Structure formats: structure tokens, C-alpha cells
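Let's look at subunit A:
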Amino acid sequence: MATVSLRNIKKTYSNGFKAIHNLNLEIEDGEMIVLVGPSGCGKSTSLRMVAGLEATSEGDLYIGDKRVNDLEPSERDIAMVFQNYALYPHMSVARNMGYGLKNQGLPRDEIRRKVEKAARVLEIEHLLDNKPKQLSGGQRQRVAMGRAIVRNPKVFLFDEPLSNLDAKLRVQMRIEIKRLQQEFATTAIYVTHDQVEAMTLADRLVVMNGGKVEQVGPPLDLYEKPETQFVAGFLGSPGMNFMPARIQGQALLVQGDHRIDLPDMAELAQWDGRDITFGVRPEHLEACSEAEADFHLKVDIIEPLGADTLLYGHLPGSDSLMIAEQPGKRRYTRGDVVPLRVDRERLHLFDAETEQRLNE
Partner candidate 1 sequence: QTQIQFWHAMGGTLGDLTEGVVDGFNASQDDYHINASYRGNYNETMTGAIAAFRANEQPAIVQVYEVGTATMMSAEGAVYPMYQLMDEFSSGFDQSDYLASVTGYYADPNDNMLSFPFNSSTPVLYYNREAFEAAGLPDRGPRTWNEMEEFAETLMDAGYDCGFTTAWQSWVHLENLSARHDVPFATQANGFGGLDTELVFNDELQIRHVEKMGEWQQSGIFSYSGRTNEGSSKFYSQECAMYTESSAGYAGINANADFDFGVSELPYWDDMIDTPQNTIIGGATLWVLRGHDDATYEAVAAFFDYLTEPEVQAQWHMDTGYLPVTHASIAVTEDSGFYDENPGTDTSVRQMTAVEPTDNSRGIRLGNFPQIRGIIDESLESVWNGNATAEEALDRAVRRGNEQLRRFERAN
Partner candidate 2 sequence: MHDNVVFNNKVLPYFLLAPQLVITLVFFIWPAGQALYQSFLIEDAFGFSREFVWLDNFIYLFSDDEYWNSIRVTFVFSGLVAFSGMAVALLLAAMADRVIKGATTYKTLLIWPYAVAPVVAAVIWWLMFNPSIGILAFLSWTLGHQWNHYVNANEAMAVVVIASAWKQISYNFIFFLAGMQAIPRSLIEAAAIDGSGPFKRFWQIVFPLLSPIAFFLLVVNVVYAFFETFGVIHATTLGGPGNATRTLVYKVYEDGFVGLDMGSSAAQSVILMILVITLTIIQFKFIERKVQY
């Protein structure tokens, strides 16, 4: 029910550590923004500044039209779901969910009504009288969600809310969160370091690195057109293959001697002779006939995943690992040499020095 604006936000911790350099972000009403990035890149710091748990060192923070820099967390009309859920262990589920409302001075039965409604949505009605320790991980997660929902805040904040769950539950709760956020259409900021979670949940993704924003945009845009080598490498599993290359006319010379002709890529001419990093995702390396092959992969390890098969190997005469993902049917054996062709539409060129994207 509100936009959120971060304008020139900076954060320096009391020990002098600059955690956030200059953060600008305009979040639309009802949008789900996911902050993603490696550990220590400043995701939590950013989120906690929005929550008011951490003071901003510089810049302005707006929720709706109101500048909230100097408001207490409770006055910002936000709700937050913590990684460890932060449920009050001594209160029942119902009291946990109602605690914020109680502090707002709402009458008892209105609290009860709201709590019950939220519990119904989350299917935890039968747990309302339980204490947190009597709940499973997934149930606790739901209660933490419930506590956020029940207050009907302007903004939901999530700090890695799923990382304490096991893989199966994580997938399940991820879907649940998505469903709820869509249902309530509340603005949400979601922090995770898991790129799958980020991709699947985000309306827009903010990839952060070392206190700076690398790229912002819808997940598939970032996946398909990463602006930097960092983003390209961060998104996708298994990660993109990177190889040093040089541009020679309308072709790339990858790792010295593998030539890839790109007659259709007009821009190439302007970078003639330049050293670049060539990137291609494992799924864009397709097994092909000998004739069409760009590379010959000597397979060291085969990982049959059922639907797909991952081939780990190296190019003859090179040490660096290359990964190719093949759809499921064919069976490989160790030591196979597989001819592979790069999908011409899906290759990525990065400046070797700036690591910025070159091609469109």
C-alpha cells in the first residue's frame, strides 16, 4: 500500500566500516523487490535501515510520501520477518501475532478477529494456542508471516526468512510467500543470498555486491542480459562458463584457439582486437554433430539429474572447468568427448577489465 524510496542512502557503521556506498531504489506500490548478493554485501543493512533498526548515515528514506529517517521502527508501518523468526518463546501463537496490535491499543476482540483471520489464511488456526517451541520449522515460519500480515502494514520486510528450513520445505514456503504477497498486494522487500529464491520470487531483482548495486530489473532480464560479469556469474545454477577470449573481426578466439564466428553481430567490428571475457551458460552449450562443434568437451564427471544431465569437463589442452547441461535422454560415460555448439543468441561478452557487458 505504499511506495518506498531510498535516495542516496549511505551507511557507515560505528567502527568506520562503509557497508552501503550509495543506494538508490524506487519501489513501486505492491511490488516485490528481492535484494540478492553474496554474504556481507549489505543486504541486511539496507533492509534494516528501511525497518528503522539501523540508522542511515546519509540520504533520505521515504515510505509513501513520508520521510521516515527519524521515525522509530514501530512508527514506520512496516512488518518484518526475521531469519530466525524471532517469535516470542513465552507467548502463544495467537499472542505472538497479536502483540503488535495490542501495543497499538486495539480492543481484545478486534485483535482476536484479525489474528484468526490471518491464521485462517496461513492454515495455522489449530495452532493458535501453541507455544513456538511446539511448532515445526515450517509452522514457525508461518507464524512469523502471520505476525507480519496481521498488522496489515504498508511494507513487508523479509530477511532470509527461508534459510533455516530444509530444502523441501524451503521450496514449499517460497511458493507460499509468493502466493501471499500476490494476494495482499503489499509492497515487499525480500533479502536472500540464494539466487534461485531471488529469481523465483522477485518482481524486480536488485543484485548487490560490496555495498553497491550491480543491476536492477526483472529476474529474466538479469538472467538473459546481465550487465556485469558479476551478475552473470551470480545468477544461474550451475553458473555461467567464463573463458578469456579475443575479438578478431567477426569472430571470437576463445582460449586462444577456439574460433566462434559471429557474422550477425554487427557491433563486433568496433571492438576488433580487444581482450574480452566470453560467457555462456551450461544450458546454451548444446550437443551437436562434429561439424557444427565450437568446442569438444572431454567429460570428467557426469551428473544425471533425471530431467537433465550435467557434464563437467575441460577442453583438450586446457585445465579450466567447463559445464554443459543437456536435456535428459542421452546417457554419457566418463571420458566421452562431446562436440558442443554455443547458442549464438545467448552468448555474453564482457570487457576483460571493467567486467561490463559489451554485447546487446
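The working rule: a contact is a pair of C-beta atoms (placed from the backbone, for glycine too) under 8 Å apart; a residue touches a chain by one contact, two chains touch by 3 or more; residues count from 1.
Regarding candidate selection, all candidates are chains of the complex that A comes from, given by their letters.
Given the structure is predicted, the values throughout are model-derived calculations rather than measurements.
S.K.: Out of 1 or 2, which chain touches subunit A when the complex is considered as a whole?
M.R.: Subunit A touches candidate 2; the others do not touch it here.
S.K.: What part of subunit A is in contact with candidate 2 in the complex they form?
M.R.: Interface residues on the subunit A side: 51-53, 72-74, 78-80, 82-84, 86, 88-90, 99-100, 103-104, 133, 147.
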